[in-house]
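What you see is the complex with one protein chain gone and the rest in place.
Note that the chains take the letters A and B in the order they are written out, and that residue 1 is the start of every chain.
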Amino acid sequence: MRSQPPVISFLSDFGLDGAAAICRGVMLRICPTAQIVDVSHTVRKYSVTDGAFILTMALPWMPIGVHLAVVDPGVGTERRPIALRVGRGDVLVGPDNGLLIGAAGALGGIVEGRELTNRELWLPETSATFHGRDVFAPVAAHLGADDASFEDLGDPIATDELVRLEEVEPSVADGSVDSQVIYVDSFGNLRLAGGIEQLQQALTPGDLAQDLQLEGLDERDASASHPVRFARTFGEADPGSLLIYVDSSGHLAIGINQGNAASRLGLASGGRVRIRRS
Amino acid sequence: MRSQPPVISFLSDFGLDGAAAICRGVMLRICPTAQIVDVSHTVRKYSVTDGAFILTMALPWMPIGVHLAVVDPGVGTERRPIALRVGRGDVLVGPDNGLLIGAAGALGGIVEGRELTNRELWLPETSATFHGRDVFAPVAAHLGADDASFEDLGDPIATDELVRLEEVEPSVADGSVDSQVIYVDSFGNLRLAGGIEQLQQALTPGDLAQDLQLEGLDERDASASHPVRFARTFGEADPGSLLIYVDSSGHLAIGINQGNAASRLGLASGGRVRIRRS
Partner (left out) sequence: MRSQPPVISFLSDFGLDGAAAICRGVMLRICPTAQIVDVSHTVRKYSVTDGAFILTMALPWMPIGVHLAVVDPGVGTERRPIALRVGRGDVLVGPDNGLLIGAAGALGGIVEGRELTNRELWLPETSATFHGRDVFAPVAAHLGADDASFEDLGDPIATDELVRLEEVEPSVADGSVDSQVIYVDSFGNLRLAGGIEQLQQALTPGDLAQDLQLEGLDERDASASHPVRFARTFGEADPGSLLIYVDSSGHLAIGINQGNAASRLGLASGGRVRIRRS
């Protein structure tokens, strides 16, 4: 008997209309004592990058456990189903499309990878379109129930052959930082590549104490520029005014006190921005 | 002491703003060890057919337990509150409006039905508009807690008098299948009445290996026809192109690789379509 229930966290782009619940059911039949923690099921459809961002943000705060993640536009094709054991002791389960890599890094890095080739741990019948239900959820649950070990999952895989997402790096010049929106959160805050160090390389403390300018580099009217203030917290900006801040995960971010920056600025994931001295 | 927590699954059209949580609270007060599995609470408002579809898809994957389902436009009227015991051993609890019938069939068929006439298992006070909270949730929780038996719930009911939804059947001709959208999932995939057998009756393997035509039969411009390919999985179609596939529950379905078929085709639940030889 365990004294604590095994934790299985679960992220997908399945939405809220039953597919995630089906996976939950599959897991509870295999591991009835599981404490399943839904990370998100409203990940933008097919957006592996959004899923990877949320996972990377969230998993370090979870108890050590099994982490199931399924954003899987390549389901039924040659993309491999995998599991990664990480430094902290967790196991991540999902498709080999880059979804798991950032989070694995945030949990101490990949120690070992396996391809999920052991079909005894899958459901007896598998469909071509729902590996979340047929492959990933049962494997995660067998790990949670401790009736399969990491080694049982399948063949070892070379971690340098794993599919990885392109990394976005900000570029720093004297007086400006060019970056990119890597995620738009549910408040409409724009999370940017890079952190406080890039801003401090480009701008002096004097600059940061004054209004800065924010430009959307993909806008047709290249002259469109918005005054924006560097602030520690939303309450330091007037309601409705733009601020640049360091978000709770250390990223630069753009928000509006009690407003939606993405709507106001017309910016989405992938949008390029420049933050510069006025 | 049970070794496994009792499972109560829960579906409603209550949305995400607290009504489902109230029912959860009611259940946990009666059955504190319950493992409550939310199937969906964003069922299209008042849509008994959508709720029935999701239940029928999801419940076979759940552990054996109690299944609470409330999509109940007739709350407070003469419609009966019921419970159905099914072949697999589960009990379904909800309104007698057709919501539970399909799922009961998928769980081995109805063995016995009861009208929820035993008010001792309801909350002491009941409202006219929220039987989810006052009637259905407490009954489900008493079953989960095993402090009421199925027989305790109320008077037996004749199962042939239960309200049933109209069943949609595809019609097959040489070279074409006419069917109807029975559900639009959160990806915008159109789930259709009928399965692979209807398609194979109408079309030869040679037909199925080539482009087919998809027509929306309710469209004004009856000539609108879309090329569509039969595929085993989304990855077999080019991103953005239409495919016909057999979904993970065995239904014919129409989707777009990394796109939204319902938006593209302007089709919703109830829409009639023809799939035909080119």
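Just so we're on the same page, a contact is a pair of C-beta atoms (placed from the backbone, for glycine too) under 8 Å apart; a residue touches a chain by one contact, two chains touch by 3 or more.
What you see is a predicted model; the values in this text were computed from it and never measured.
**Student:** Quick one: which of A:Glu115, A:Asp152 or A:Asp185 touches the chain that's been left out?
**Tutor:** A:Asp185
**Student:** Among B:Gly18, B:Gly89 or B:Gly105, exactly one should touch the missing chain; which is it?
**Tutor:** Selected residue, touching the omitted chain: B:Gly18.
**Student:** Which chain B residues touch the hidden chain?
**Tutor:** 14-19, 21-22, 24-26, 28-29, 32-33, 45-46, 73-77, 79, 127-130, 133-134
**Student:** What is the set of chain A residues that contact the non-displayed chain in the whole complex?
**Tutor:** 4-5, 7, 9, 11, 16, 35, 37-43, 54, 57-58, 61-63, 185-187, 232-236, 245, 247-248, 257-258, 260
Assume only the chains that are shown with their structure count from here on.
**Student:** How many angstrom lie between the CA centroids of chain A and chain B, rounded to a whole number?
**Tutor:** The mean C-alpha positions of chain A and chain B differ by 31 Å.
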